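Got a structure for you, written out below as structure tokens; questions coming shortly.
For this view, one protein chain was removed and the others were kept in their places.
As written, the chains take the letters A and B, and residue 1 is the first residue of each chain.
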Amino acid sequence: MSLTLAEVEHIARLARLELSEEEKIRFREQLSAILDYAARLQEVDTRNISPTAWTVNVQAPLREDVPAQGLPTSEVLSNAPQVQDNQFRVPPVLEG
Amino acid sequence: MVAFEAVIGLEIHAELLTRSKMFCSCPVVDSTQAEPNVAVCPICAGMPGTLPVINRQAVELALRVALALGCQIHPVSVFARKNYFYPDLPKGYQISQYEQPLAVNGILPIETESGWREIRIRRVHLEEDTGKLSHVHADGEVYSLVDLNRAGVPLLEIVSEPDLRSAQEVRAYAQTLRILLRTLQASSGDMEKGALRIEPNISVRPAGSSTLGTRVEIKNLNSFRSLERAVAYQIEVQVGKLSRGEVVEQETVGWDEAQEITFSQRSKEEAHDYRYFPEPDLPPLVVTPEWVESIRAALPELPWERQRRYVEALGLAPAEARLLVSDPALADFFDRVVGALKRAPARMAATWVTGELLARLNEQGQTLEVLRLSPEGFADLLDRTVEGQINLNTAKGVLQEMCMSGKPAVQIIAERGLEQVSDPEWIARIVAQVLRENPAELDKYRSGKSTLFNWFYGQVMRLTRGKANPQMVREELTRCLEDQVRGES
Partner (left out) sequence: MSELTDLSVPELLAGMRRGDFSAVEVTRAFLRAIECLEPSLHTLITFTPELAVRMAEEADRRYRAWRHEGSSTEAALPPLLGIPIMIKDVLCLKGVPCTCGSRILQDFVPPYTATAVQRLLDAGVVVLGKTNTDEFAMGSSTENSAFGATRNPWNPEHVPGGSSGGSASAVAARMTPAALGSDTGGSIRQPAAYCGVTGIKPTYGRVSRYGLVAYGSSLDTVGVFARSAAETALFFSLMAGHDPLDSTSAREPVPPVSLPDTPNLNGLRIGVPEEYFISGMSAEVEQAVRNAIAQMEHLGATVQNVRLPHTGYALPVYYLIAPAEASANLARYDGVRFGYRAPAERLWEMFDRTRGNGFGAEVKRRIMLGTYALSAGYYDAYYAQAQKVRTLIRQDFLDAFQQVDVIACPVAPTPAFRIGEHTDDPLAMYLEDIFTLPANLAGIPGLAFPAGFSATGLPIGMQLMSAPFREEILFHTAHAYQQVTDWHTRRPPLTP
């Protein structure tokens, strides 16, 4: 299998996903199968090929520097799970 | 005993002076003053389905800075996603530039004790700022709060090569860059408000070595003073370790202002794999040669060019030149004064601008913008002083009134009858009168108390209400007093 359990845990940490032990095992199998399948891309010679990141515009449009009012504060916060002092409240960042 | 040298590079982020944010039209507000979350829209809040659109003015300002630094501009540059999680990062990634930045390979000249040095600039690129996270301990609760006013504000990142060798050089680099940013009106450069953020990377190696040692990065410096001290401290720490044969660990440290030490800030949770990839929502940024040339042609005189010109062409003292250059508005004023001068030398203007004028501004809490004095009027005052119409002392008073009333020098002089008198007979009569009316002091002078010369001088100036030509008064007084001493009456 191409992925180890430790690698699965590492990716889950990078992606900030809490996984159960059972999920880790299942994902390890499934992701390995997909990655093995994806490895066939290695057989394509792309030495002189440039990547396609954008299929349409050749260049980004530029916006004039004219400020416009955004959302009222109440709408900025209207979907927030927890609000305090007109800010988004989250559990403390520092290690407890 | 092995000698060590410090190898320092600086990574600087400057908030650009645009009116709207980098990728949306929200107004840029002072996030240290505004109410929280008043300048936020779905785009900078990272709400689902929203997309970025590049602010043209941010690109213009970035090009201005890059060209002033002599960088090579990439006609095509690419935005990239820098992926990490943090509560003040709404999208869970920051839109920045990675493999293909806007500009590379520039120079920032700095003045050191041993002369000018050229510090190489590795790259200049655009990115967006994060929101603000604050930590609260209140009523037994501990939590953090997020304000998104600052999220999406345009930032210019300027990265130097590790060419700096001392804390003093680091400070000089930072100050020069700040002046440049202000001269170009690209950023306020205000470190205390977070508009200029400086992160030094410091390593130490045996002098003469060409390999690089392990780097330590310092974050959260709020002033040039902390910057210089923190760098100096960190150099000491590393030299100490290496001298003892210890290893320097790669880490990020913060600066404790109170204790004046650096302390480790290594974050345990975040593994820093940013997984950069080109931003699919933004096609490449294309900058035409015409656009670049028009910006280059419109560049003002750069601070180091101006400083050299002041010293070499105008003969200013280096300290005065540096002082003028450090305040672009003041230097602009000075240049216009010099342009209007007919008799007075530029050096005099420099002394007056950096001395009297600044003093007047400070005491009245004014700035050049609200000053009612025009550069031409100022030049006129200096010319009249050199021509002898008024003396220096009088001129200072006239300047004060010019600042307050906005009236031209000629009018003030006429209204207050301030014209200096240079009539030798009149001066001789006043001097004689002062000596005659103060026999006790004259006796003391004859007995050796020569400091009374200044007292006599003051009396003459008082009697003439300051209008007498000081030079002539001194000459006359000297002559008379010498006569007195020799015993002639």
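The criterion applied here is as follows: a residue touches a chain if its C-beta (ideal position, glycine included) is under 8 Å from a C-beta of that chain, and two chains touch if they have at least 3 such contacts.
Note that the coordinates shown come from a computational prediction; the quantities given were computed from them, not determined experimentally.
**Q** Taking the full complex into account, find the residue in B:Ile54, B:Val124 or B:Ile202 that is in contact with the omitted chain.
**A** Only one listed residue reaches the unshown chain, and that is B:Ile54.
**Q** If the hidden chain were put back, which residues of chain B would touch it?
**A** 42, 45-54, 81, 83, 85, 87, 90-93, 144, 146, 148, 269, 273, 275-277, 280-283
**Q** In the whole complex, what residues of chain A lie against the chain that is missing from view?
**A** Interface residues of chain A facing the absent chain: 3, 7-8, 11-12, 14-19, 23, 27, 30-31, 33-35, 37-42, 44, 46, 49-57, 60-61, 63, 71, 75, 78-82, 88, 90-93, 95-96.
In this text, only the chains that are shown with their structure count from here on.
**Q** In whole angstrom, how far does the Cα centroid of chain A sit from the Cα centroid of chain B?
**A** Result: the chain centres lie 41 Å from each other.
**Q** Along chain A, where are the residues that touch chain B in the complex?
**A** 10, 13-14, 16, 53-54, 56-71, 73, 76-77, 84-96
**Q** Mind pulling up the chain B residues that touch chain A in the complex?
**A** Of all residues in chain B, those touching chain A are 18-20, 24-28, 35-42, 44-45, 53-59, 76, 78-79, 85, 87, 133-135, 142-148, 268, 271, 273, 275, 278, 280, 282-286.
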